[in-house]
Structures are given as structure tokens and as C-alpha cells.
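Complex shown without one protein chain; remaining protein chains in place.
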Amino acid sequence: MSEHVVSPKIYVVILLALLLGTYLTVSAALRDFGPWNIVIALTIATTKALLVVLFFMHAKYSPKRTQLVVMCAVFWLALLLFMTMSDYVSRVDYRGVRYPVSQNFFLTHSPHS
Amino acid sequence: MFVLLTCLFFAVLVTLLVIYAAFRYRRTAPGEVGSTLEGNTLLEIGWTTIPLMIALVMFAWGAVVYTNYRIAPKDTLDIYVVGKQWMWKLQQPNGKREINELHIPVNRDIKLIMGSEDVIHDFYVPAFRVKMDVVPGRYNTMWFRPTKIGKYHFFCSQYCGTNHAVMGGWVTVMDPADYAAWLSDEAADSNPAAAGEKLFTQLACVTCHLANGTGRAPSLNGVYGAKVLLADGSIVVADDAYIRESILQPKAKIVAGYQPVMPTFQGLVTEEQILNLTAYIKTLQSQPVPAKGAGIAPAAAGKK
Amino acid sequence: MSTASTANVGPALKMPEKHYLNATYGIRSWLLTTDHKRIALLYLVSVTFFFFIGGFFAMMIRLHLLTPSGYLLTADTYNRMFTMHGVAMIFFFLIPSIPAILGNFLIPLMVGAKDLAFPKVNLLSWYIYIVGGCFTLYSMVTGGLDTGWTFYTPLSTVYSNSAVAPAVVGIFITGFSSILTGLNFLVTVHTMRAPGMTWFRLPLFVWAHYATSVVMILGTPVIAITLGLAAMERVFGLGFFNPAMGGDPILFQHLFWFYSHPAVYIMILPAMGVISELIPTFARKKLFGYHFVAAASLAIAVIGFLVWTHHMFLTGQSTYAAIAFSFLTFLVAIPSAVKTFNWTATLFGGSISFDTPMLYAFGFLGLFLIGGLTGLFLGCLGVDMHVHDTYFVVAHFHYIMVGGAVMGYLGGLHFWWPKITGRMYPEWLARIAALILFVGFNLTFFPQFVLGYLGMPRRYHVYPPEFQVYNVMSTAGASILAVGYLLPMIYLTWAAFYGKVAGNNPWPATGLEWTTASPPPTENFAATPVVTWEAYDFHNRPDLGLDVPAGHPGIVPAHGDD
Partner (left out) sequence: MHRTGELYGQFETLEQQKDSATLGMWIFLVTEVLFFGGLFLTYTVNRHLYFTAFGVGGNMLDLKLGATNTVVLIASSFTMAMSVWAAQTDRKKLLPLFLTLTLILGCVFLGIKYVEYKQKFDHHLVPGHSFDLTYRINHPTPGDSPKELEGERKEIEDAIQTEAAGTPQERLVALNAHTQLYFSLYFGMTGLHALHMIIGAGLLIWVIRESLKGRFTAAYNTPIEIVGLYWHFVDIVWIYLFALLYLINRHAV
């Protein structure tokens, strides 16, 4: 297995990209984009993570098997998050009140008193 | 039932095939080998897709039943249910309360709206084939329609601690006329324990006999039927007679470690009310006993 | 090295002079060993210990339930009994049983390697298991544990008065043992295969363990962090799952079952792997549909991760989620069905003998069938409303766990006992024990299906008197079952020292592990083996000494000499 030596030039470029990403994400967080703030923050975070995995961790130059392992991790994490959230976002509680109702609601506000 | 029959069919089929094969192809000579049969793709596809189809039918049937169960019909009779370690408190639409008993009319859609005071419980009526978890911090609902007059068990079926197994009672399905009569009959409260609980609050017993043992009087949790250590060092069993005496002549027997501060209730309560109070204290038998301030004698003292 | 040994005939067999058991002596040579075979034996001893602890609790439960009012134990003691039965059996017996004992012993032999890829990590995982076990034992002796093995919050984190924290920490720790074992297996199968051992020549036992390992490494960390959070909640009073502090108890169940449902496949997949070895060997025939069975293992591992909320249909999760998960639950039934059909088809045209391991395989088929099909009842939303959390569930998972996994485990233990110890067990005694187990098992657990259908909830220390007759049957069965478990332990131990010398390949079987000595030398093979045959190919293996009919269509001249 001949290993791929990544040149320091690429590392420097990635470093700069990561620092730029950090700058962008902080300045975006301080402005109000409504619901898009979350999307921006997570997109930039994912891009940064991707850069680290692909270049710093050499996933780009690794055998397919390694890439499969990485994808498995992402896939199962997504499974855990999305399938559980699918329950939470589609929950409708009694009288159409979305989860959660306040603690001990029934006990303090007896429906018949 | 469809699911049962299908499963039975497959169980019998495969078992018979295995038994048949085991006898038909048993080894006859020590060095014998089997055939070179390796597989058959058509067969594989067949026995993948056919069970899949059957499974999907089962799924669809189950999903329809379940969806109907989760979405209650309009115009239900709403009963409020609270589970706590280890009893059920139920409340009729007119405010009438019961403990570990539920009276409902026949042929009417009943909806239970359920909450929990502590851990997760589960309200289960086997005869109606329904159950639902009762989760603290939120409401769960379930509905059913009883079609036969009678008395049916209900259970807690989500493990909830020590007395999980005794956290149950009876559902009484009544003729609508009987139900209406029962409901309006405030005086003859059919559930002594619930009446007792009400009295326990009305007579302000609850202000001193705090359940957690921090009150001026001992907690009554678990006390019924247990041994009680008295101030003079003797031990009595907290039976009905003792409870009656303690209500009417509270100074007669003082629990060790407490002051004789309780007023007498002689003349303030009727005999029936004493019975109700006793019935309520009986239900506290299954309640968690606090480490300090319990009425129960410590185990060591009990052995003396 | 490997002599052509013919079954049951030939001169008196002798044990090899030097093998892994007598390579070195002394307690240090065992406790510091990195030999996968010795570590497997360390696991065998410790796992058996936990099995009998769990079995003791089970016996107490069954005795207590003889009468409706339960005269034997108090409510608190009873609750501790079933909790500790579950904890000991699931986390300390079933999950490590086949993978850590048989898998550890056999995977390097089966792929033709000298050891697992990381022998030290392998030893470490045993020590982690022991440390976790000690924590859990500590909790058992200092007040016990009464939360149910599921540790549902807030009962476990706020309301229980028992020693929850050490038990949870113990299971948290043991999880890493499982993770490291899975990691080791995966890497070994990927990088340590002998020349010629292609992916599709691997025995299905290895495929099954590959799938199991995938579940282990992906699921176990989730339960670890979940129990970690629960322990923090209990010790520091945090509120992740405590509704009184804004947490959500249902979230705990999501996290818990994300692992604990796939954990069922950690228990059953290896047993399926064992059965896939036993049936071809004792039918002397290639396994029907090798590729499909291998693919089914992986399919079970993957789809098994998509079904976890079927334990939570009635917790008040959303209706949509329940329907989706019910659908996926039915999907996961299909690969198991495919496997069962393939095993059955393998029998056709075979030459079947009824040696003890094969009896276990038959037992497995029957019991797994019942266990699997009753799983459909539970996955079916409409039926689950009634039978959820009743004895029906108890019966169902015992049919899978005991009827499936333990039958597979014992079958495998008998099958490879000659390889592990070099000696045969007493055949007739073993057959009788297998029969006792089968009968005792059915008598114990079949009545529980009826009980559950009649509506008896789980975890009840007292019950209405109308359920008594089935409980008595069940307890009677459990007594028979207890005898059935004691017998193999006694005669297998005896056979390890005094049994008849087995020879390299007593059955004969086709796996690579049977080409080396019994017991194998420390480095497994005298020279790195080269594999030239397909899995379970009895017809092209002249070294097995079988009477292959001349001019048989399957015959091709064999290459290589081993």
C-alpha cells in the first residue's frame, strides 16, 4: 500500500479555509437571518468538518473501504437523529397541544373545578 | 385471527418440512455425503417476496386498528386518570372521584385522559384489549367502547416500582340507567377510599400527617397492617380497631417520637366516615414509606 | 500438519504434543495471555459464572410465581430478582456468549490467521468486561437493583431506592468490552484473511459475526452514553430524562432502544451463524443459497437499526412514527424468514445425522420459528395494543433469546468442544440433555404465551388466581430446564479432561479450523494455510475421507494439498 503524502501547501490552504469559515460563521451568527441562522451555522460547520476529514485525515486519498466507514458513521448518526426527531415533530398531544404540556397541568387545573 | 392463522400455517409448514427432511434424508452410511444442490435463485426470490406481501397485509391491518385507537371519536365520555406510586385515581366528568375503581356505562365511547404524578405507569384493561402508558409531564389518551355489562380487571402494565403488581383494580361496566344513578348518588359514595381521601383533606388530617414524614404527625404510608412503636415502648399492629381508636381517642396510644397534639374527632365523624377514612389509609399501604417520620416501627423494634 | 482423519475409524487418536493449552503454565500465563483461544476460555468461565447467577435469579422468580399471592419473596426482593436476572443474562451472558467465546476462538482459525488483529485489545476487552461485571455484582450485593433491566426513567434516576448507579456504571463499562470485540472482529475479517480466503468463501459463522460486529460498534456507544447520562442524572441530580426538571422520559427510551433493539441481533445473529455451520456439516451438503444467507445477515444488522420504537408504540409517541416503525419491523422479519427457509432447504437431499449439535440445530429451528413468528404479533400495531408488556412479550423474547441464542450457543459449544479441548463429550448423555432442554424450555415458556394473551402483565410479583395454572406449568418447566443446563456444564467440564481424544476433524466438517490440530497450536496453523475450496464443499475435499460417488457432477480435481 503506497501511502499518499499530502503536500504542506494543501494543509496551509485548508488551514486558511478553516479560519475563514470560523470568521464567517461567527459574523453570520451576530446578524439576524431568522431561521436561516441555524442553517448557516450548521452548513459552515459541516463544510469545515468535511475539509478536516478529507484533507487532514486523508479520507480523500484513502481506500474506498475507509470512505465507506466514514459514510457509515454519518449515516447512522443521521438515522439516530432523524428517526427520533420524526417522532417529536409529528407528536400531537391531547387537545392538539403540542408536546410538552406544562408540568402537572391536570393536577393544578382540574378540568371540572 | 388472520395474523395467528398465517403464523400458525408457516410454523406448521416449516416444522413439517424439517421433520420430513430429517427422516427422508437421514444418514444411512458413515461416509455418505449429501447432494450438490447449492441454491435456486427463483426459490429465494419467491420466499422473499411472498412472506413480504403477507407481512405487509398484517402491517396494514394493524396500522388501521392502531390509528383508530389513537384518534378518539367525537362525543366521548371523558374520564381523567392519574397514576401514582401505586394507585390509580379516576375522576368522572361530574367530578366524582374513585380510587382503583372505574364505573362506566355500557355501549358508550369512553376516553381516558391520563397523567402521572411520578414515574411511567400504564393503564391496561385486558378484556378490552387496550392499554396506554401514563407518562409524567404529559397527557396520554386512550379510548374504548365497552359492549358487555360486567366487572373487568385493569392493571398497571408498565413496571413502576415496588408495588407495581398491586396497582390495579376493577372496571365496572353498567347499564346507562344504573350508571346515571350511581353518578348522581353523592351520599352513598360507592368507593369508600375516595370518600376517605376527601375527608382526609376536609378534616385537615393531611396538614399534620404529611406523606413524606416531615409533618407534626407520622406519615401514614404503609402503616396499615404494620407494627407501630408507641411512646411507652410497646408495639401495636395498626389494624382497623387501632385506627378507629386513634381517630376517636388520639391520646390513648401515642406513636414514639411524637407529641400528643391531635384533637379528638369524637362526635365530629360518623361511623361510616371512620370506615371511609380507614379504607383510605388502607390504600396508603402500598405507598412509599419515608425513611424518617414513618408510623411503622423499625424492623429491629418489631422483632423485640 | 493436518492429517486426513476419517470419522470414527482408524487407529486410536492421540492428543498433539504441543498446543495452546499446554504451551505455557501458571496463572500469569492465563491472565496476561494475548492468545485469542485462551481469552475465549477466560470468557467462557466468566460468562458461565454470570449465566448461573442469572439462572439462580430466574429460578427464584419461577418458584415465587407458583402461587398467586407469592409467599416466597417480598415485592421488593422479587423486583430485584427479575431486574438482576435480566441484567446478568442480557449484558453479561447473552451479548458476550457466542461472540466473545466461540467468535473469539474461531474467527482467526476460520479466516486462517494467527490471531485477531489486536490481541492486546482483545485481552483488554476481557478485563473491561470483568471490571464492569464487578461493578454490577457490587450493586447486586449492596441493595440490589429494582428498576427492570430497561432502566426506564424517572423510576431509575429519581424514584428507585436501590443501587442503580453502580449497576449502570457497570453496564456502561461493559459496553466498551463489546465495542472492542466488535472492532477487533471487523478488522480481522477485513485484513487478516489467509490467501485464497475470499469474502464468499468465508464460513457463514464469520459473516454472521461480521454483521454482529457492525451492530456492536454502531449501537453500543449509544447505550453507553445513555446510561452515562442516566448515571449523571441520578448522581448529580441533572434533569435530562426527568420530567419534573423539563427532561423527557421518552427520549431515554428512544436512546435506550436504539441500542437495545439491535442488541437482540447481537444475541441472535451469532447463533444463526452457528446454525449455518451445523446444518451443512451434519447434512453433508452445501448450505442452500449461501449468498442469500450472508446477505440476510447484513440486512438484519442494518434493518435492525430501523425498528427500535416498536418497543414504544404505547408510550404516546406520534402515530405517524409508530406506523413507520411498524412497517420497518415487518421488513426485518423477512431476512430471518429467508434464512429459515434456506436452512430447511439445505436439509433436502442431505445426508443427515443426529449428533448432539444437530439436535440443537433442530431445536433452534423450531423454537426460533415460534419466537420469530410471535414477533410479528408484537410488531403488528393492532395486536401490540393488547399483548405489549404482558407475558406474551416475555415468552416471545425467551423463545428468541433462550430458544434461539442459547440453543445456538450450546450447539456450537458441543460442536467445537473437540476443537477447543481436543476431546469428545459423552454423546448419549449430551443427546439426552438436548432433549431435556427442548422439552423443559417449551413447558416453561409456551404457557407464558397463553398467560400474556389472557392479559397477565410482566413483572408482577402477585397475580389474579385465574392465571395460576399456567404459572405452575411454567415453573415445572423451569425446573426441568435447570437440570438441562446443569448437565452440559458437568459433562463438558468432565470431557475437557477425561473425554475420548477427538482428533483433528471428528465430524468431519469443512471449515479451515478443522484442518489444524485439536486443540490447535498457539499460532493456530503450522504454516499459513492456502484456501482452495468453497465453503461447505464436501465433494471436493478428499482429505475428509468421505465416499463421494465417482463421476459426481460436482467433482472437480482438488488443488493444493491441505
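Per-chain residue numbering starts at 1, and chain names A, B and C are given in the order in which the chains are listed.
As a working rule, a contact is a pair of C-beta atoms (placed from the backbone, for glycine too) under 8 Å apart; a residue touches a chain by one contact, two chains touch by 3 or more.
Owing to the predicted nature of the structure, the values given are computational and were not obtained by experimental measurement.
> In the intact complex, which of the presented chains make contact with the chain not displayed?
The omitted chain makes contact with A, C across the full complex.
> Which of these touches the unseen chain: C:Leu63, C:Ile225 or C:Leu435?
C:Ile225
> Give me the chain A residues in contact with the hidden chain, please.
Where chain A meets the chain not shown: residues 1, 3, 5-8, 11-12, 14-15, 18-19, 22, 25-26, 29-32, 37-38, 41-42, 44-45, 48-49, 52-53, 55-58, 62, 65-66, 69-70, 72-74, 76-77, 80-81, 84-85, 88-89, 99-103, 105.
> For chain C, enumerate the residues touching the unshown chain of the complex.
Looking at chain C, the ones touching the missing chain are residues 34-35, 113-119, 121, 179, 183-184, 186-188, 190-192, 217-222, 224-226, 229, 232, 236-240, 245-248, 251, 254-255, 523, 528.
In the analysis below, only the chains that are shown with their structure count from here on.
> Using the touch rule from the top, point out the two chains with the most contacting C-beta pairs.
Contact tally peaks for the chain pair B-C.
> Report the inter-chain centroid distance for chain B and chain C in whole angstrom, where each centroid is the mean of the CA atoms.
Their C-alpha centroids are separated by 35 Å.
> Would you please write down the residue numbers of chain B that are in contact with two or more other chains?
Chain B, residues with two or more chain partners: 137-138, 140.
> Among the residues of chain A, pick out those that touch two or more other chains and give their numbers.
93, 100, 103
> Please output the residues of chain B touching chain C within their complex, sorted ascending.
3-4, 7, 10-11, 14-15, 17-18, 21-22, 25-40, 43-44, 47-48, 51-52, 55-56, 58-59, 61-67, 69-71, 85, 118-120, 122, 124, 126-127, 129-133, 135-138, 140, 153, 155-166, 288
> Which bits of chain C are touching chain B when the two form their complex?
Of all residues in chain C, those touching chain B are 6-9, 75-76, 79, 146-148, 150, 152, 154-155, 158-160, 243-244, 248-250, 283-286, 288-292, 313-316, 319, 322-323, 326-327, 330-331, 333-334, 337-338, 340-342, 344-345, 347-354, 362, 365-366, 369-370, 373-374, 376-377, 379-386, 388-390, 454-455, 457-464, 538-539, 545-548, 552-554.
> Under the definition above, what is the set of chain C residues touching chain A in their complex?
Result: residues 190, 218, 222, 243-244, 248, 250-251, 254, 258, 305-306, 309, 316-321, 324 of chain C touch chain A.
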